[in-house]
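Below: one structure, written as structure tokens.
What follows is part of the complex, with its chains left where they were.
Chain nomenclature is as follows: A, B and C, assigned in order of appearance, with residue numbering initiated at 1 for each chain independently.
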């Protein structure tokens, strides 16, 4: 019940802040692209702004607060923490600025809608792929992403739980090593793990940077293709890896759709239309076999053109 | 033997003016230096001598003024420029790179090179040569300068300046930490340079030596030139009168005092950096002078006594209590105070104010309910500034902005303010002008009269002979002998310091009168 | 005339430290897009709240830097304290006890830093860099590699933008910073201990010569700085409402930068509370303004980098004059 703040009442386009967890992964670029497409279609303005340090909870809170100060019409937020972002979101709601949550969950109910992938399901898909390729037996390690990151942790536990339940023959060699935020650190971790367990048979990595770092390490130790490797998300190099047979499966989400629906939902809410409380954007497994199927292909190689204008 | 320069002067400075904030350090100063002339620049502490010479070397830019070298205008953009124009200078405050070796420091800026590469053999040759020239071949070219004693550092600086073939050589208190023998050697070298037509500016507070070496003099007072003339026929009293504007004669005032019971004793004390154990004791109301050559280990002995270095053997006993370990604070609590010979490296916190430096060792009197009473402290500091005639803008001025002599006075004032009952003074009058020196001797005498004990290390024998009750001599790290001052004479002290053997009878001390 | 100049000089001396800050505020106040919003009291309040964590760390760091040291473990220490506080609240300890435990954890880390620096005679850079890893590891350990969700208590009100008793006006955390800053300023300028800290930083040899117990002073300095980090960690917990072991990575550089922007010298003996607080605010306002403008992060990074240099250059220019 709040009027857009154009003082003279002239038709000012709605301004929606879209706040990702970081700004430099391909994943967020796709979300940005989707959001931008929605903005163009609906004639609203978006402001794209992540925390300055990738994945820093405290700084994301600051960004939300600053947008509340600035007085945007609505906020689309991918919360870095399901709990820590509750208060700023509630504060925003109190100031009459609605929030739509995308990508990762937020506790409480101060938001308008939740648009996301089922991360756990992604981990389950990866475990089934790895387990079936190894025929239920083999030595595997799990490369974790970063301490305290909720969405990747869900993928990791989804993976581990499924392995425990469905493939008891898989021997998990390592499951508490964290790759850290950058490709280089993931690369080093994988390299050192391979040095320790050269007879590894399967690897799982839960996001783009850790998948790519692991891929590089496998390539360098001439194990690419020999070790069953299932990763997460996509980027040109990963798609190439999939085609070359170095990667045996990529769990892919639909980030562009997430961004698109996030902004759409927000715009609809601002225009007084009713919206769903939960929107699932789906997750699929891309393999060498199905990668050229139209539905998968568009997810693997998203058109990013929309951002630039 | 007056050699009046025939050619135009090597150097002419006119109307030089320089201010630091509110302080006018130089005010329309003129200065002339002839070819082959040794020109003494004298004046009280803070008169502006060092500032004038820094303007000459290019280290400071003047606010106004003209300079000419050999009749050509000269306005250096920096020390590099000055060096290229043939001005080389020994600065009053030691300018050595502590991490570099003696050889590296001597050659710094003028490295022997072959296409960018260092020429080690040539370097070694030249360094050896110049160290031999200053008669200190024992200084190893490969030792890091940071490990040398202050005296040895001063020798290295002299060596560096001599290596340079310059037209103008400026020596700003080159002998403040040197003994007689080294000073004499320097004079010989200076005379040699003079013969080669080099113009030398010589700044020193040892007026007798100045009179011996200089041809002409210029006196500065409060940043103005107040007189200039030929040295011959000018008496010490005349110079002092020009410097301070009044007569002054009592160079070594004696204050009567009585020697009491022992208060400090070093019993076969062997510090971590001392060459040999030393036993020495000091009594209440006594002024004990300590003589020795550069590196004779006097400073190291003091450091061990004060707990700055570790103690490997023996004991330090203060008023009957034995002190141990590297704990200077425990010494201070027992009433000991040390004045360091290295005022810039150790003695003073240059970025802090005069007030902080002066009261650091005893802030208790200004504390009330945990807070510092600044007004009261500033008043006390102001009193000391007045008493010691320290030239400072205010108690809040950073001590780094004071002239060398005034810095030394601040360091000394700290000990006086601290009311230490045992004062260990290492070269306390270093860089202090004649008049203030006399005053400091008077202070020290006064302290002895109050029953305090003073250990007075100095390389300047006249002051030891002038004020000490007893004099001990060090040689190569060990104590040679200590005797009542009356039983020594200058020659005997020199002999003991150089040979390490004291003649049986003081009266025959002249035997070795080198 | 000279007296007038002196008065001007004194005025510059008082306002001087604020020049950089005013520059930054003026910059955004001039941009029509955000002016209206930027200059609102609510925004200033929000910037102040956002500054609390860095400010507390920077207060401690001021002390350390004046004493000639450095503390790279500050940010890890903040994370550790926030985790400990959350753990305690979660384990059912009373909020007050939890806060106390958090602060003391910080102090303990500082104490160990000080002990290692003085006992082993190691450079503070290495000791605190080692401690940076140790504290971060310990935080992750305690938290079990996750964030700790703790029930809401009054601790979480400390950093609430709209404080509970509304007459407080500002978040309690801000008041805490103001009070502690004032206390530290008095400590540094008007107590014996403060003068001793300056002396140790300016020239440790001199301090020793004057009978100061330099080792004791340094240990105390690191311990106090640790306590500040501990409190900062409590505030971080209060703000996040969870104990997060990965929080504040790299924040030590922001903290040190605030002190240096405020006139602290990494070679010791120089620095002040007022300057540090200005340094903290300069960085907070910069971030806030850039976010409001909605500039992409890379532009923000470039601008903040450039303005930090400019602000300090301006400050030095002012000092050059006298």
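The rule we apply is simple: a residue touches a chain if its C-beta (ideal position, glycine included) is under 8 Å from a C-beta of that chain, and two chains touch if they have at least 3 such contacts.
Computed from a predicted model, the values in this text were never measured in an experiment.
Summed over the whole structure, each shown chain label occurs as follows: A x1, B x1, C x2.
Assume only the chains that are shown with their structure count from here on.
The mean-CA centres of subunit A and subunit C are about 33 angstrom from one another, to the nearest whole unit. Rounded to a whole number, the gap between the C-alpha centres of subunit B and subunit C is 44 angstrom. Chain centres here are Cα averages; for subunit A and subunit B they lie 72 Å apart. Within subunit C, no positions touching two or more other chains are listed. Contact with two or more other chains is made by no residue of subunit A. Taken together, the subunit C residues at the contact with subunit B in this complex read 2, 186, 189-192, 194-196, 198-199, 202-203, 205-213, 269-270, 322. The touching residues of subunit A, counted against subunit C in their complex, run 17, 23, 47-50, 52-53, 55-58, 61-63, 65-71, 81, 83-84, 86-87, 91, 146-148, 153, 176, 178. Here subunit C touches subunit A in the complex through residues 34, 37, 40, 42-43, 46, 49-50, 53, 140, 143, 145-147, 149, 156, 160-162, 236, 239-242, 244-250, 287-288, 291-292, 294, 296-297, 300-301, going by the rule given at the top.
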